[in-house]
Structures are given as C-alpha cells and as structure tokens.
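To keep things clear, I will list the structure first and then write my remarks on it.
For this depiction, one protein chain was excluded, whereas all remaining protein chains were kept in their positions.
Chain nomenclature is as follows: A, B and C, assigned in order of appearance, with residue numbering initiated at 1 for each chain independently.
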Amino acid sequence: MYEFLRDLDRRWIFLMMFLCVAVPIIVIGLTGETFPEEPTDLARAVFHAIDDMPSGSKVLLSYDYDPASEGELSPMATMFAYHCAAKGHKMYFMALWPVGPQMVDDTIENILKRDFPNLEYGEDYVNLGYKSGYEGVIKVIITDFTELYTTDTRGTPWSAIPMCEDVESVQDMDLLINVSAGYAGTKEWVQYAVTPYPKLRMVAGCTGVQAPLLYPYIPQQLHGLLGAIKGAAEYEALVTAKYGEQMARRDADGNPVVDEEGNYVIRGKYTEGIRRMGPQLVAHLLMIVLIILGNVIYFIEKRRERRR
Amino acid sequence: MSRRRTPLLLLLGAAALSICVSQPAAGQPSDAPPAPPTDLTAQDHPWDKGEKIDLRWQLSPDDPDTIAGYRIYRSLTVKDAAQLDFEDRVEDLVDLFEEPDLPPEQLKAAIEARLPDIRAWADSAHAKHYEYDYQAEEAAAALEAYLAAGMDDRTMNRRAGKALSVLEEAIPLSERQQQDEELEAAAERVAKTAVTEPILRGLFGERWKEIWEERADEIPTDIRAQLYELRYDAELEAERRAQAAAAAKGDDVRWKHVVDVEPGLLEIRAGEMGYTLERLDRFSKYVFKVTAIGDRGVESGPTVASSRVRPVRQVYDGARFALMVITLLICGSVVFFIRVARSGKPLNVRKIAGLSAVDEAVGRATEMGRSVLFVAGIQDMNDIQTIAGITVLSRVSRLAAEYDAKIEVPTARSLVMTAARETVQASYLEAGRPDAFNADNIYYVTDEQFGFVAYLQGMMVREKPAACFYMGTFFAESLILAETGNSIGAIQIAGTAMPAQLPFFVAACDYTLIGEEFFAASAYLSGEPDQLGSLKGQDVGKLIVGIIVVIGVLLATALSVAILANEPVTAAYLEAIIEFIRKVVLT
Amino acid sequence: MKRETMIWTIVLLIGAVLLVLNGALRGAGQAYVKEVPMRFVDVAEPGEVRPDWIRYDSEAALDEELCVQPFEQIDPDRRKEWTRTEKAERGEYLTARATRPNDNPYRVSISRTIGVWVAALFTLFIFSFLYKDNPLYKIAEASVVGVSAAYWMVIGFWDVIVPNLFGKVAPALVRQWAIPGLEDPPNYWYLVPLILGVMLLWRLAPKGAWIGRWPLAFVIGTTAGIRLIGFIQADFLSQIRNTVIPLVAVEASTGTFDFWASAKNLTIVIGVLAGLVYFFFSIEHKGIVGKTARLGIWFLMITFGAAFGYTVMGRIALFAIRLEFLFDDWLWLIDPVQRRVPVDPETLALLSSGPLAALGLA
Partner (left out) sequence: MKRTIPLFITAIGGFVLIAAVFSGYTQSWGEVAAIWFDVLAAIAFILGGGNLMKIHLRKISDRGAGWAYSVVTLIAFLATLIIGLGKIGVNPSEQFPEYGMSGSYREVGGPFWWLYEYAFKPLTATMFAMLAFYVASAAFRAFRAKNLEAMLLLGTAFIILLGRTYAGVWLTSFLAPDGPLSGLRLENVTVTIMKVFNTAGNRAIMIGIALGIASTSLKVLLGVDRSYLGGGEE
C-alpha cells in the first residue's frame, strides 16, 4: 500500500478528481437533491444589506465581468437581480467591462422579463450600459452621472428616464452591488467610490482568485462579499429560504411545486450555485485528503530514511 | 518660496489665529433657516490643468450650533455671445441649403457672408479643444469649392450641405442647451405614450405592451397610419410644452448642486472654510453660491461669489509635485549607486538561491543532450515583466551557447519573438559561436493564452526539455506549465511578479524568483558591477518606504491616543497632518 | 501493447455506438434557433443629405409615414431585409410547435448542432491528454493553435488596424468601406506607428534587418517610461498610504480602545516591514536582519497559501462547467435548468419503455 501510494501515478489522482466532480453533477442533475448550505456571516451581510432596505430603494448593479467568468459569477448576478426585484428595489444596471452589457441583458431577459413581467423599464429598472475608462468612469459618476451617461443603452436621454429624475450621482444610491471578475471591479469601486464617500454602502460578488485581495476592505468599506461559487450558493440559500414560494417551479395549474417534505422545489436557474457546490464540496474534500495523504507518505518516508 | 500654498500651512495658520476662540454652547435644533454664510470668494486654482476653482467663505454665525453642513452650487455652463452667434449663423446656412427653391444669388450671398466666420472659428482654441476645428475647416473648404464651381454642381451642393450639417452637430451644447433638450425629449416621450396606450390597449387588451415593444410588426397598417397622425400632433404639442417649461425655468443663472461639505473642528475655530471644485470646463465662466444647511435640512439664504471665474490651464501640474520628488529620489538613488559601482567600489549583495541554479540547469540539459525551454510570459513587450524576462533570456542563452545546449523559445506574441531573436543572436555572438544560432528555435505560436499552453504542454511531453525557465507575466497557465514540467522531470526555475501565480510556482517549481527578486535577476546574472549598483538603489527605495511608514504609523497612533485621551484640538491638528501625508505626499 | 490497443478500441467503439444511439433516438446534441426577420426602411426626408435607416417593426417606425404601408410595397431602394438567428431552447421550440404550428419561428439549426458535437469532441480530445499524449490531443492542439492565432489576428485587424490606423490616417476611405459612422478628422500622427511597423517588417527584406531594432527600441523605451511612473504612482504610493494605520485602534462607535483591531494593525505593519526586509539585497540574511527576513518570508508563505486555497475553488468550478456542457448540452443526460421542458410525447414514450431506460440514458 505504502509503495503504491509513494509511486502513485498521477493519473489516479486525475481519475479521482474526475469522479469527484462528475458524479455529483450527474446525481444532482438527475435527482435535484443538493447539499445543505450554512450561510456564513459575509453572505448574511450581503443578504441583509439588500433585504433590510425599504422597498423602492435605489440600487446600482455594476456587472463587471465577461463570459469567461460566467460560471462563477452568473449565479450571483442572477440572484442579485432577483432579490432586488422581489424586494421591489429600483435597479440601475451598468458595466465597466465592454461585454458587461450583454451580461446585464441576459439577466434582464432571463429574470426580470420572465419572472417579473410587471416591472417597467425606466421605472423599476434601467440599463445604463458600458462606458470606457475603467476606474475613470467611477471617478466621474461618483459626483455626476450625466457627465458620462447622457442616455441609457436604448438612447433615452437621462432626464427622460423616470427613475433617473432624482438621481444625480452614485451618492444618491442606497446600495452599490458589484459583480466583478477583475480589473476594473470591486477593488476600484471601493477605492474610488466608497473610500472617498464613506456614506455609501456596498456589497460585492467576485471570483475566487480575486477574493483574497478584497478581504482588507471588509467590513468598513465593503459590507458583504460573496466569494466564488461558495458565496453564490450561500446567498442562493438565503434568498430561496425567504422567497421560495415565488421561486418555485409551477405545475400545470400555475401552483408552486412542493416536494415530500413540504419544501418548495426551486426553479433550476435559481439554484445554479447550490447545485455546483455539490462537486465543489466533494472536490475540496478530495484536495484535503490528498494533502494529508501526501504528508503521511512524506513522514513515513522520512522515518524510514532515518532508520536506515 | 513657491506660490504653492499647502493646505497644512494654511490650516495651521488659521488655527493659530483662532486658538483663543471659545467653544460656543450647543443650541436647539430648529425649523427656521439658519443664518447664511458670507464673503464667498472664488479663485482659479494655481498650477492645475485648468479644471479647478478654489472657493472660500465665512461660516454661518450659527455654526456649529444648528448647522449640519454647507451646500455648494455652481452655474450651468452657458455659451458666450460670440459662440451663440456663430452657432446661429451655421444653423441659418444649413436651413438655406435645405430650402428647395431658393434663388442661387441669395445662397451665394449668404455663403460669402458667413465664410470668414467659419474660417476664423476653425482656428479658435475653443474649436480645437472641443474638436470641431476639422469639421469647420471641411465645411469652409466645401463651401469654397461649391462657390468656385459656379454653384450649379449638384454633388458639390450636397457635399457642402452635408459638411455644414456635420459642423452643426459637432459644435458642443452648453449645459443649459442640454437641459432644454432633455426637457423636450422627456415631454415628447410622455406625450407619445399618452397617445399610444389607449389605441393599442383597445386593440390588443393587456398584451398591448408586449406587442408594442417586441412585435410591433403585428400592428395593422391602418392603426399604424392613425398612430402616425396622432403622434405627429403629440410631438408638436410636446415641443411647445417643453419650450414653455424651459422658459419658465429661465432665470438669469441656473444653478447646479455640486456637493455638500461639513466643516472640521479647525475650520469652525477659524470661522471660515474652503473647497476646491474639480472637473470644470476651462472655456466657461462660472458663478458660485454656498448655503448653510440646518440640522433639520433647512437651507439658509446663499452667499454668492461676486465675479465670474474661469479655470486657467498651467503648464505644470502641481498636484503631482510629491510624485515628482519621490520619483526623483528613487531614480536618483539608483543612478547614484550605478555611478558608485562604476567608480570601482566593491558592492556586496546577498545571494539568491534560484540564480545559482541557472548554471546547473543549463549544464544538466547539456549533459543529457536535451534542450532548454525558455518562456518569457504571455504578455507583449509593453509589459515590463516581459522585458525583464528577455534580459534574463540573454544570460541563459549565453550560457546555452557556451555549453552548446539547444535553447528553445516559443512566444505568445510576435513582437516578443522578434525581440527574443535579437537577444539570443547577440548572446551567441558574445559567446563567440554566431554560427550555432538557429532563429527557427525562437518562434511564435499564438496570442491566445490557452492555445499557447496547449501547444507548450504537448511540446514539453514530446521533447522533454531538461531545464525549463518561466520568466515573465503568467496567469492561470502557471500551474499547467509547472506540473507538466514536473511530470517530465525537468529542473524548473520560475520568476514572476504576478502575486496570484506565485504560490503555484513556489509549490511546483524547483526555484522561484519572487516579485522583486525577478527584476533583480538580470543584474545578478550579468555580474556587471553597474547592474548590481541598481539593486542598492532599490534598497534605498525600501528605506524610504520604511521611514514614511514608521512616521505615518506613529502619527496615526498619536492621533488615536489623542482621541482616547479626549484632546479634540490636538487630534484635529494630527488629523490635518495625516491627511496631508495621505492626500498630498502619497498620491 | 497490442492488447491495450484492442481494449481501448473496443471501449471507444462502444462509446461511439452509445453516442450515436443517444443522438439518433433522443435527438441529443441538437441546437435550436429562433429566426428573427430584420427589416429596415430608409426614412430620410427629401431634404436630408444622409439616409436614415430604422427597423420597420420598431417603435420609431410608428412615427414614420413611410412605414404605414406594408413592407413589400416600399420602394426596393429604401428597404433592406435579412434574417437573424437567435439561440433558443428545445422547450421553446416544442411549445411553439404546439401553440403556433403554422408560423413557428423556432427550428433545429444544423450548423449549431454540428457545432455542439464539434465542441464536445474537442473537449474530450483535450481531456484525453490527462491519460497520455495521443493523436486526438494532437489534433485538438493543432486546431487550437491555428484557430486562435488567426482569431487574434482578425481581432487585431478589425479592432486595431482598421479604426486606429486606417481610420486615423485615411478616414474617408474607411468611412466608405467598413465604418460608415466614422466622423473623426485625419490624424497624421498615426503615420508614426505605420512607419515603425514598416521598419519592423523590414527584417523580412534581405538587407538591413537592423532597422527593425528601431521600432523595438521605441516600444521598449515608451513602455519603460510609462511603467516607471505608473507603478510608483499606483502601487508604490498607494500601498504605503494604506499602511499608514494607527497601532492603537479606536472603536468608532464607542470611542474606546479596541484591542483586537490594534493587534491586527500591528501585525500588518510588522508584516509589511518584515516582508520588505526579505527583499533587501544589500545585506546578507544573517543576525537580526536574517531573523526579520525570516519573519517576512513567513508572511509571504501565508499569503501564498491563502491565494492557493482561494484559487482552487475557481478552477474546480471551471471544470464543473465543462462537464455540465457535456452532460447537458450534448448528451442531454441532465436538465438542471429545464431547457427541454416540456418534454415532447415521443421522447417521453421512448424513455419510459424500451432499452434506453435500461441503459440509463434517461
């Protein structure tokens, strides 16, 4: 056994990794069963930042990512939009990345138009689109939106958008939500918006690679942070717990579907993060086992050498 | 003594004057408007890019009893008379061009009358700054050509008309015109929806909105005709209404709220405060007013600056003075130590483990008869890490040339390939073996990060290089390279300044040059004394960091202690100093 | 070796047969599109010099007299038409087939179906390298190198050369050809990169290849200049600024001493300074300097460990998405976002009976 492990062909590790990810995906895909999520304080902070505001609050959602990071970030983007819509906040979408508006459009199309047909464009949500300049954009709109955003993506002039009438700058927002995959993103928002104007509140979702760089800002400048898919899953768990009835699948008569235990069966697009946590959890455990195993072998090896 | 006034000195001076002003007693919140601030002055900010104006005013006598802060307004930018006149003339001319049966003589006279104006404006600073000088010039040229052609050329007429309308669009709107236009658009939108909804609702019921927005082609032709008529009327009506609204708003100065500010303790003691407005337009004159806001949000009457001020652009940007001093300090110390080194004084530098392994790695590749792989990152030559990687390549390839080992350099950028070829060729020349240089071993693969890695991965497994160097900017591919290299048993030496990728190199490679060590590598490998001198210079930079951090931390700590000891005045002074360090020295 | 080859051939054959069965019987791997007619009308008024195109079936068209008549009757010079295809799901296709069978805008897209299969096979080819290097991986590798090199060249041409070189030097030409909306005046400064570019290409000529060093020198010089000042301003100064923190922290809400925050601040300041000492080149790591440098490297190692742990999460998610593509888009094994709901009756009948259920393809 020891010899086998010591000279372990790394292809066995590859196989284990494959199984640890593939099996949970298939099992979860076929059965719809997922692991329970115990939300951490950071995810709770995000949830409460949005949920505790009175409905009708103004929320700026900046989607600063591209299709390459969609896997990690689109569950968060979906949930942010859903949560704000369900809560009745006014949503101002924008993007610092050139392809960001597509991500915004996807969210509007898949979430707001399909599940909130009553929301009116221009009154409940607006897509301000992309402006080039990275953090330069933030520096400008923090004092004056119209200096850059004279119109929305449809070309409607700023003052002709009902929900923009009493908005002059980012400072008029009750909350900033940022979904970010790198530069420019959460770090720039913190540096150029929240740091100089500490009254602003901000929560963010980011990729795993980025998360370490953002921790220094919690909680003074950044009130909550969703790190990678785990953060998305925790947040999904919190939102579905509260809005389960609206988010459930519908049967032929339009009633929410309930499983045997009486819990709502949530629609697939709202559990993406939770579903993906299955493979994630198993794979993490595998990593931990591998690290332990590697060290056990190392110590046995060392002891044998010493005996010799 | 320079003209630059530092806020710190000012604050200290102001505070010293007012040190004996006693603290007034706290008052009751009230709904009555507070007393207004007074004596507002506005001055162009010295040494800036022409976008800042300094305001100063005397605080309201009610401060600090019932004052929450001050609200600053500025006037909207308005065009001056000359600009407006020019704009009108262009507009008139455009209209004349669109007039179908205008007698040619009349058009000719109009053109001749306005041509000098257009020429003059094309040369103005305003036109150059707002980039309509080109359009003005084009329009003038087209008009001249039209006149010269005797005004009966149809194409020339069209071209001149088009050039004029392009010019008309290019002249920027002033903020006031913008506001009027927005007003008009808003009124139009409201009017249109008011017309559309009842008709469509009658036709499609609750689905009207969906059809209106997404399936407009389903609306029958006769309804389209009807809507067209009604909306045409609505548009006219809207324009009338918007004009009326704009006229109603049209007092002499239209104000724009800029920002609310709160005075600090020192400013309250001094009884006056200042604020610098940024990002103003250097072609507009501004008026400013400041009001005081009471506890309950009630605004006082204003104090208005007596004159119109225009921000002026200066050659030197004073905001970057501290940056210049620090840059000069760092560069100066590097240059100084390079000179010291050249003068022949011995310089001691510590050893870096990874670098002594370079020799060994290339030597091993030679013994095994295998190649040396060198990857200079995946970024282009506009990344300083790539340049650092190329300088390391020159040392490694020189070793390879001396040992007669084959060195292979696949690159992800065409320019890097070019630079690497020059470098390796030079190394072979230096080593005295120019004939052994083979340019085909340095080749471009693809710009795509993962395409490049896919190639490298396959190549490494097939050719099994004995030594792999990864020196440059790396992203996610770092671990793919390092793990593949490990699986073929190569000696791997990596160097990068990408903090996120360092752990993977540290874990999977034999030696890793971390951050600054990577930049030092070429100096070490060259062994030339003047190169080593630059390392000493870098150390001076680190000393500067240490000194600033220690002073800053001590001051910040003193501030905390002052707050804990309940010494608000000391704390306010300390805070001003720390703000100065943070906002002026360290930006 | 022979036996291994045979086993692999058999395994691959069985897999291929299952795939074909899955595709043929269930339609797995099919991609659907929605066809959207794009109809444009030129609504320029007689006096207007430039044409003014709008969508015939848009909100704006309702304000135009021209659009009151049916599209086919408009003057052919003033209308243009083509069809755009949008991504759609099988569920939408089936629903539309049931509800509006005569004008179903959804259909199976053959090119995209082939695309899904190509993408799936390429995915498998790349993963096959994990077992060992093989011809399938080599095919994928050769394809990715070819496609991606050309892809970036095309982007370089249309996004850089056309707007930033041709568009600046000869805007009139570009306006007539590729970017009709271009309104910028010619900017002859952009001849400089063109000249440098020609110098760079000079190395293809038989003589005077050294002239190619000039543009290289220019690139390296400007890069060095921009980065020197840029990094001092952005990284150097801002990181020092962030480190100016009090060692005695005050809790903002109560105004009292905060022990834990103070300890954290102290650790950060010590960590930064010790880390810098590690990077000191002038002094050997001995004695007190050596100890401080050692402390510095400990901080660096903790930093690396943290970055490693966090990065792992993202990598696993990426792999999970590739597998979801294979299982969901290609094989139709799982349907977590209900794309193929409602299931059509034929497939249902096929699934509940017959050998497919036994094979576990349901």
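The rule is short, and it goes like this: contacts are C-beta pairs under 8 Å (C-beta built on N, C-alpha and C of every residue); 3 or more make two chains touch, one makes a residue touch a chain.
Computed from a prediction, not measured in an experiment: that's the story for all the values here.
With respect to the full assembly, the chain omitted from this view is in touch with A, B, C. Only one residue from A:Phe35, A:Tyr134 or A:Tyr197 touches the chain missing from this view: A:Phe35. From the set B:Asp380, B:Glu408 or B:Glu575, the residue in touch with the chain omitted from the display is B:Asp380, counting the whole complex.
Interface residues of chain A facing the missing partner chain: 8, 10, 13-14, 16-18, 21, 35-38, 40-42, 68, 211-213, 215-216, 218, 227-228, 230, 280-281, 283-288, 290-291, 293-295, 298. Residue positions on chain B in contact with the hidden chain: 48-50, 313-317, 320, 323-324, 327, 330-331, 334-335, 338, 380-382, 384, 387-388, 390-391, 393-395, 413-415, 417-419, 421-423, 425-427, 429-430, 434, 440, 443-451, 453-454, 476, 479-480, 482-483, 486, 497, 499, 502-504, 506-508, 514-516, 518-520, 522-523, 526, 530-531, 534-535, 537-538, 541-542, 545, in rising order.
Definition applied: only the chains that are shown with their structure count from here on.
As a whole-number value, the distance joining the C-alpha centres of chain A and chain B reads 27 Å. For chain A, the set of residues touching two or more other chains reads 209, 212. The residues of chain C that reach two or more other chains are 303, 307, 311, listed in rising order.
Those residues of chain B whose C-beta lies close enough to touch chain A in the complex are 178-179, 181-183, 185-186, 189, 257-259, 279, 487, 500.
Taken in their complex, chain A has these residues touching chain C: 11, 14, 17, 21-22, 25-26, 28-30, 32, 71-72, 207-209, 211-212, 216, 227-230, 249, 267-269, 271-272, 275-276, 279-280, 283-284, 287. Only residues 37, 39, 46-47, 49-50, 56-59, 61-65, 67-70, 126, 129, 133, 137-138, 140-141, 144-145, 147-149, 151-153, 183, 185, 200, 203, 212-213, 216, 219-220, 222-224, 226-229, 231-233, 236-238, 240-241, 243-250, 255-257, 269, 272-273, 276, 279-285, 300, 303-305, 307-308, 311, 315 of chain C touch chain B when the two sit together in their complex.
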